[in-house]
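Only a single protein chain was left out; the remaining protein chains are all shown in position.
When the chains are written out, they are named A and B in that same order, and each has its own residue count from 1.
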Amino acid sequence: MQLGVCYYPEHWPRERWAQDALEMVEAGIRIVRIGEFAWSRLEPTSGDLHFEWLDEAVDVLAKAGLKIVMGTPTATPPKWLVDAHPEILAVDAQGDVRGYGSRRHYCFSSPVYRTLSERIVRLMAERYAHHPAIMAWQTDNEYGCHDTILSYSAAARARFPEWLEARYGTVQALNDAWGTVFWSMEVTRFDQVEAPVGTVTEPHPAIVLDYRRFCSDMVVEYNRLQVATLRTAGISVDIVHNFMGLFTEFDHFDVAQDLDIASWDSYPLGFLERGAHDEATKGFYRQQGHPDFAGFHHDLYRAMCKGRWWVMEQQPGPVNWALSNAAPLPGMVRLWSHEAFAHGAEVVSYFRWRQAPFAQEQMHAGLLRCDGTPASAWTELLQVRDELAAMASHDDAADQHSTPVTERASVALMFDYASIWACQIQPHAENFDALELHLSWYSALRRLGLDVDIVSPRDEVMDYPLIVLPCQVIADETLATRLNAARDRGSRIVIGARSGSRTQDLQIPEQLAPGALATLTGVTVDRVDGLRPATHPTITLANGHRGHALRWRDLLDRQRTTASVVMRFDDGEPAITHQQGISYLTAWLDEDSLLALLEAECRAANIATFALPQGVRFRRRGALCFAFNYAPEARWLPDELVADASYVTGGQQLPAAGVSIWRAS
Amino acid sequence: MQLGVCYYPEHWPRERWAQDALEMVEAGIRIVRIGEFAWSRLEPTSGDLHFEWLDEAVDVLAKAGLKIVMGTPTATPPKWLVDAHPEILAVDAQGDVRGYGSRRHYCFSSPVYRTLSERIVRLMAERYAHHPAIMAWQTDNEYGCHDTILSYSAAARARFPEWLEARYGTVQALNDAWGTVFWSMEVTRFDQVEAPVGTVTEPHPAIVLDYRRFCSDMVVEYNRLQVATLRTAGISVDIVHNFMGLFTEFDHFDVAQDLDIASWDSYPLGFLERGAHDEATKGFYRQQGHPDFAGFHHDLYRAMCKGRWWVMEQQPGPVNWALSNAAPLPGMVRLWSHEAFAHGAEVVSYFRWRQAPFAQEQMHAGLLRCDGTPASAWTELLQVRDELAAMASHDDAADQHSTPVTERASVALMFDYASIWACQIQPHAENFDALELHLSWYSALRRLGLDVDIVSPRDEVMDYPLIVLPCQVIADETLATRLNAARDRGSRIVIGARSGSRTQDLQIPEQLAPGALATLTGVTVDRVDGLRPATHPTITLANGHRGHALRWRDLLDRQRTTASVVMRFDDGEPAITHQQGISYLTAWLDEDSLLALLEAECRAANIATFALPQGVRFRRRGALCFAFNYAPEARWLPDELVADASYVTGGQQLPAAGVSIWRAS
Partner (left out) sequence: MQLGVCYYPEHWPRERWAQDALEMVEAGIRIVRIGEFAWSRLEPTSGDLHFEWLDEAVDVLAKAGLKIVMGTPTATPPKWLVDAHPEILAVDAQGDVRGYGSRRHYCFSSPVYRTLSERIVRLMAERYAHHPAIMAWQTDNEYGCHDTILSYSAAARARFPEWLEARYGTVQALNDAWGTVFWSMEVTRFDQVEAPVGTVTEPHPAIVLDYRRFCSDMVVEYNRLQVATLRTAGISVDIVHNFMGLFTEFDHFDVAQDLDIASWDSYPLGFLERGAHDEATKGFYRQQGHPDFAGFHHDLYRAMCKGRWWVMEQQPGPVNWALSNAAPLPGMVRLWSHEAFAHGAEVVSYFRWRQAPFAQEQMHAGLLRCDGTPASAWTELLQVRDELAAMASHDDAADQHSTPVTERASVALMFDYASIWACQIQPHAENFDALELHLSWYSALRRLGLDVDIVSPRDEVMDYPLIVLPCQVIADETLATRLNAARDRGSRIVIGARSGSRTQDLQIPEQLAPGALATLTGVTVDRVDGLRPATHPTITLANGHRGHALRWRDLLDRQRTTASVVMRFDDGEPAITHQQGISYLTAWLDEDSLLALLEAECRAANIATFALPQGVRFRRRGALCFAFNYAPEARWLPDELVADASYVTGGQQLPAAGVSIWRAS
């Protein structure tokens, strides 16, 4: 459990570097990330290399006892490079070039940019490969930020048919897989397939899905090239990339296969604005962030690299890039830091050391203000430093930072990027946002006091008391077999609407939805009732609570459905069915109904749950228990949760933004 | 009164075709439309013709006793064609090419595509001209779908000046007609006139109107070419095109002049989402569609080809293309079918036989599901089949399917495409949607239990007890003379605000609005008060009902107005005037006030009206009376409507989605 910070020595006078390093150490910071946007300083004009300043910066930091994460600078190719190689620029869906002038102005498919990237990464790697202070390398920065995954450049358009040929082998196979006979879209050569943009009405959905897979694979290839370059240069320390929040544009499981550590950049306030919450929720959590935003991503990215993960950038105050940028409630920076550790983070690194007075992020807070004096987060940082020390003396878990320190959770939630893409391509009902749906299931589980592991449908074994699939649109026999095996070994499984409704080729399965999951669930979907935003078929729960469906209801084929109907909507349509340990939920349910349903499933699976107060979350890390209060007012922890608690910090009452940590008895 | 279906043999194995044909016949289907998207199967590469599969499909269907509507496949030119002739593509108002990858990717102006269309139509026509099972040909498919009428391609830009020269003769005439002296827009050559796009602020409205007329004429020419090609190849059976709902981008009266039968594609649920109704109305009719959506279009398209019209595509379950796609209430497919016949349809043809598991429309229901088993509409289809048989035995009207079977209605509603365009070009008040206004008048008349005929301002004779012009913006002396003649023969006429406010050249008439209608109406409009969405000048009706204006009020010149003021707004401004059988309504009125006004006009014209319950509609076809319940709950028909009714089906009580049919005594 270590603290880090993101630092830009090139933004400040050299005379200040040593003071900065000293203050970092005093504040408990052990790790500094540098370098990831510095290309124009490393190479001001083509071939004119200037590593000497970076040498000095590394040495100053190292001398102070800091460990360094070195970032490759490929996210910001400088002007001379773009002028010499304009073909590296991405192109958007409207055919407009996405030009120089900010960052991420390159197309992942570009062979030219891959060559140029390999070169600068190699030069950096060769220079710093054996520097003892460098503990890890970061590839690039936030792949995909600013919607940069999908590109329609000449390079991408040229590569797509090759990728298709590798996938399908023959044109006939492609025509069959996609169903191009519809609207006379049959092709006779792979190079007749165009990127699915600029069409008169919606393009063919199967082409869109494959184009998204293709673009995701281009990120995989690009990252793999950087990793291979670093390794070839002799780098043996960990390689990491910093992923983002609420971002599903490429398959992160695929990219993570080439990394040692997954990290992500946690901006709870900025993303509250972008989330799909209602206005009241956004108002209530305005200065705290949604209580499940960070936790979900902690759990998601913990699933990427065998449990090894960091927070690479932690919001330390107001940011600059949301529509409205709130100042965090005092205490939230501390809360966010502890929560990351509670979910198993090895490192929490703040972005950034000192607020820059210039450029796009001049209103983005740092640990220091523009003038170098401490910003509001500073005292919280010192408190975290001291509390980590206290925990280390309490608990040997703090020593385990290179291996997973959280135990397997009792609940697994399945997450699949292609299924989310499938819903974006064919929403069928207004506001059907599959990521939001996954988050609503995750929230319900967390409100019940449960730790959650995220799993991929590609995981071979899933041994959890409870496995939930909120919206596993694309399902095949392999997944069905794995779920069947898990059930046979005692797992209880809950499967949500739309699951199994498409094949890998985005076709409706021959046996109708839920396709490969039909036998397991014992249901057949006859047709779908897409619900307008104001349409809410009602349901009356066992406890008398009146809930409702929103956006989606599967209407079941009653003759073909063999599962028993556990609950019905007030109009008689089945809401939940059950068959031999497998439950099927036909609709998107309101939050409280979903919570009640999952609570019942936990009871059936012998999993203990706790009714946490609004805004409170709970998490175990080894023998330590953590509770967090995201509400802007005080909350009390349930008695049964803290019986015989031995507090490291806090107590049963949590003030606004409060944290309690205790050793479970 | 026959049933049909749209079928894509090319989507299914040949082995299945005979079974499909058999099942169609058993379900009462007599007519099958095929072929209209099959170009890539007929000609997979340029010149490589493959009609053999279509020959076989035609034969299989014919052998089963089915009659065929053959569609020309020009709505989906295949990839090889577009690659060879990219200049056929349309260009949008932003200058972007509307590319290959879905359908309707051609510009109506393109001489190249006209040549290519003529060729494939001729080849098909020559092959099938004399096949006895082919009862009709459909030209292309849904002209204009996906906003494809207005194109700014090089072909269109080259043709527009020629079209202008043909219209105006001299540049001086054009300058005078448009008023180009304004903002120095005078031209000295026709080829100086550009398409009215890409301008700094709004383009000249008269150019915009003429560009819309030009684009409409391009559709007329294109369709006429297909008709001529079919006739030249020896085809003597009916030629039909399938128009669309809520679509006014070209002048359908003009296109229909070259057709034998007008048909349209009826998707009541998909279009409810697109309609201008409030949220409560959309929620109430979510699974039924608006009660006047289908009826209005039935009546509109009945006006096109001397009364001959079909429903070519009838929604049989959920569709895929609305923002939210509801499942129809059980019974609605039956209701929609009967309502079409009630309005005089010769054929109701369902779209589509079997749901496709692939491509854009994979979530569009068919009569069969993807797996070939019956979908939810199947039982309703069988019921309609049986009820049609019962009606045939009751009533000889069923024999009359080649001539109009509905009698002239008591009310005529004037509909003019150019007037709708004029309001789109110069709305003057937010949300002034002239199509919505026409629909609101139509609804009021239908809520009064009236049958309605749609008339064109180009109709030479209009002999109806009541003629209404909701918004006849463009009026000339010819129209004034016809209305005068109708009035003199006993018609009562109601003219709505904005009528006569523009000349054919989109100028304000010399005598001010209502221009050519000024003498007839006895009013002069001094100025217009455009009403903000929340501004509603109130009116108190004779029955005490408090109504209001919305969006628009003409303020009359009191000195020049000779008509008597029949009703005033609460602030004293005239609402309705009358002079010798001609009423003028100065404002857009709320629904209930409009109904009250039209009820009074009916009384004055000695037309009997009925107060129908919410959601119920009534229609006569010859001696048969039909009532339809669009409400999601039961309704009772008024006693006076069903006195001495002899029911073919149903009764005085209509369940949700219910239909009653009876012989009037």
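We adopt the following convention: contacts are C-beta pairs under 8 Å (C-beta built on N, C-alpha and C of every residue); 3 or more make two chains touch, one makes a residue touch a chain.
Since the model is a prediction, treat every value here as computed from it, not as a measurement.
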Notebook entry, point to check: Out of A:Gly4, A:Pro73, A:Gly245 or A:Gly449, which touches the unshown chain?
Noted result: A:Pro73
Notebook entry, point to check: Given the contact definition stated above, which residue among A:Arg14, A:Lys63, A:His130 or A:His146 touches the chain not shown here?
Noted result: A:His146
Next item on the list: Could you tell me which of B:Ser456, B:Gln511 or B:Gln652 touches the chain that is not displayed?
Entry: B:Gln511
Notebook entry, point to check: Pick from A:Asp83, A:Asp386, A:Glu510 or A:Asp570: which residue touches the chain that isn't shown?
Noted result: A:Asp83
Next item on the list: Return the single residue from A:Gly169, A:Pro357, A:Gly490 or A:Pro655 that touches the missing chain.
Entry: A:Pro357
Next item on the list: Have a look at B:Gly4, B:Pro161 or B:Pro205 and name the one touching the chain we're not showing.
Entry: B:Pro205
Check: What chain B residues would touch the chain not displayed?
Finding: 94-95, 178-188, 192, 194, 196-207, 426, 428-430, 505-512, 526-535, 551, 555
Notebook entry, point to check: Residues on chain A that touch the omitted chain in the whole complex?
Noted result: 10-11, 37-41, 44-45, 73, 76-80, 83, 90, 96-105, 145-146, 148, 273, 279, 282-283, 286-287, 317-318, 320, 322-327, 355-363, 365, 369-371, 375-376
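By definition in this document, only the chains that are shown with their structure count from here on.
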Check: Centre to centre, by mean C-alpha position, how many angstrom separate chain A and chain B?
Finding: 48
